[in-house]
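Input: one structure, supplied below.
All protein chains but one are shown in place.
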Amino acid sequence: MNATFRNWALDENPSSRRQAAWGNWYRIWLNLRGNPLGMIGLTIILIFIGIAIFAPLLASHDPAAQDLANRLAAPSALHWFGTDELGRDIYSRLLYGGRVTLGMVIAVVVLVAPIGLAIGCIAGYFGGIVDTILMRITDIFLAFPRLVLALAFVAALKPGVESAILAIALTAWPPYARMARAETLTVRGSDFIAAYRLTGGSSWRIIFRHIMPLCVPTLIVRVTLDMSSIIITAASLGFLGMGAQPPSPEWGAMIATAKRFIFEQWWVAAIPGIAIFFVSLAFNFLGDALRDVLDPKGN
Amino acid sequence: MLVDIQNLKIGFKSRTGFHQAVKGVSLKLGTEKLGIVGESGSGKSLTARALMKLLPTQTVIEADKLEFDGIDILSASEKQMRTIRGKRAGFILQDPKYSLNPVKTVGSQVAEAWRTHKGGSKRAALEAAINLLEMVKIRDPKKVAASYPHEVSGGMGQRVMIAMMLAPDPELLIADEPTSALDATVQAEILRLIEELVSERGMGLLLISHDLPLVSHFCDRVAVMYAGHVMEELKASDLLSAQHPYTRGLLNCMPSLMHPKERLPVLTRDPEWLK
Partner (left out) sequence: MNRRFKSLAATLSSVLLTLFGLTVLTFLIGRVMPVDPVIAAVGDNAPEDVILRVRAEMGLDQPIPVQFLHYLYQLAHGDFGMSVLTKNPVATDIVRFFPATFELATAALLLAALIGIPLGVWAAVRQGTFTDQAIRVVCLAGHSVPVFMLSLISLLIFYSWLDLAPGPGRQDIIFDGMIDTVTGILTIDTLIAGDFDAFKDALAHMAQPVIILAYFSMAYIARMTRAFMIDALKGEYVITARAKGLSLTKVIWGHAFPTVAVQLLTVMALTYAGLLEGAVVTETVFSWPGIGQYLTVSLMNADMNPVVGTTLLIGLIYVGLNLIADILYRVLDPRVQ
């Protein structure tokens, strides 16, 4: 069964567009499989998504349930990772915190990718004054370090998860716009774009239906590599009290409240930190491997 | 015998498999001029680079004999190679736009070649460099010495290369397509310069090119390579009476003012040649 799919996908002379597309993706998968770090990263990410989705099933306790008599307990058979300063089970909070993190990351990407792509492709396609203005705006946003600008935005809005998502999105879009513009510029003069124009395609149709999809592979690599930065920025905002607010089990916020106890009950702060580290590392591994596979010349 | 190569094989490992680029080449060179002619991919460049051990480390090099002046290259260490490279054998690359270091002045690069093997102060080396530039017939050598590679023409760049490689007074000069990146008008000049200097100094010359008439004009002997094999080896003067069908084919393909043809023949490749 597997062998027949493999043979079909890797057929040197595909007979349909679908077969060729599947062949492409399968080849990419095979190349990726050869990269051990990338595979480790992918595995961790899948585990992360799994625990985020199945948190209610996997949790041992209610993440909000306080038990003040048992606060700051060390890891034990009852509480696998111990309890925090309000007696809540850290393991369960970690799982639910994964949900918050995953949610934030997805929300940011959903906001940032289309808007960044659109701006970049529009700038690249139309050129001229439109390009200059859009790129100037991009430059201005890029002039600030991500966290600093996000902090400033969150301060202007009300601190919270929604503000954090919006703030991170506002700081994350410029690189995608830049990248989309570069891709558009290389493609803009090609014959097939000219062909679309000659058959009466409007500029918007060309941009959205033909040029933007071309940027997707590079986008995927970029997004994967960016994930780690987004996760860390979200955690940093949480740590500074500007993102998810207590009692949310967001990992950065957990560390913020546990900061006071770092010297005695260090696991309360360390465990969410280790979680952040592993997930970020996984995305970095995967992104690196994807970059090797999809764009070996390096970007 | 400056160069003694017997049954040289060069191969590359890639993700898709193993590619044998040179499949058993044998050449000998004394204090004479040998030209290696072949099309792209024939393996002529690789053969020369293998002699100086300048190929990437993943390359698989085997041979019954690969010797420079009796020194076994195959088993030579990097350290040993460094006593050969530059000092005893020079290597000229094809395009001075890329083969000269773009962020260093031309003069400093020639001076470096001098100083590495002859020692002395930086100033003495720079003066020697200017003299060398004069020797390769560059007008206003002082000005050129202070210029950067992108500021000089292709022909001048190659003269610089020649000066740089001859600075340590080597016994052998390997020229890998030295004129392929130059204008037709400059090509003959550069080759004439190389020939002159090599003869003056009593050096051996290994000239690699795809230009058959050019090579035959400037060399004593010619070896014709195709697909990793040596098809034929003969004296340059005997070229027109070459036996091998590949060589004959090459000769026939050349456009000639003397015998103009309506259509140039297309070379038919016979897989029989590769046995």
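Chains: A and B, in written order; residue numbering restarts at 1 for each.
FYI, a residue touches a chain if its C-beta (ideal position, glycine included) is under 8 Å from a C-beta of that chain, and two chains touch if they have at least 3 such contacts.
Computed from a prediction, not measured in an experiment: that's the story for all the values here.
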item: Of A:8, A:80, A:208 or A:277, the one touching the omitted chain in the full complex; value: A:277
item: Residue, one of B:28, B:65 or B:87, that touches the chain absent here; value: B:87
item: Contact residue for the chain not shown (choose from A:74, A:148, A:195 or A:216); value: A:148
item: Residues belonging to chain A that touch the chain removed from view; value: 37, 136-137, 139-141, 143-149, 151-158, 228-229, 232, 235-236, 239-242, 252, 255, 259, 262-263, 266, 269-270, 273, 276-277, 280-281, 284-285, 288, 298
item: Missing-partner contacts on chain B, residue numbers; value: 52, 54, 78, 82-87, 90-91, 93-95, 98-104, 112-113, 116-117, 148, 150, 161, 164-165, 168
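The criterion applied here is as follows: only the chains that are shown with their structure count from here on.
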item: Distance from chain B to chain A - Cα centre to Cα centre, in angstrom; value: 53
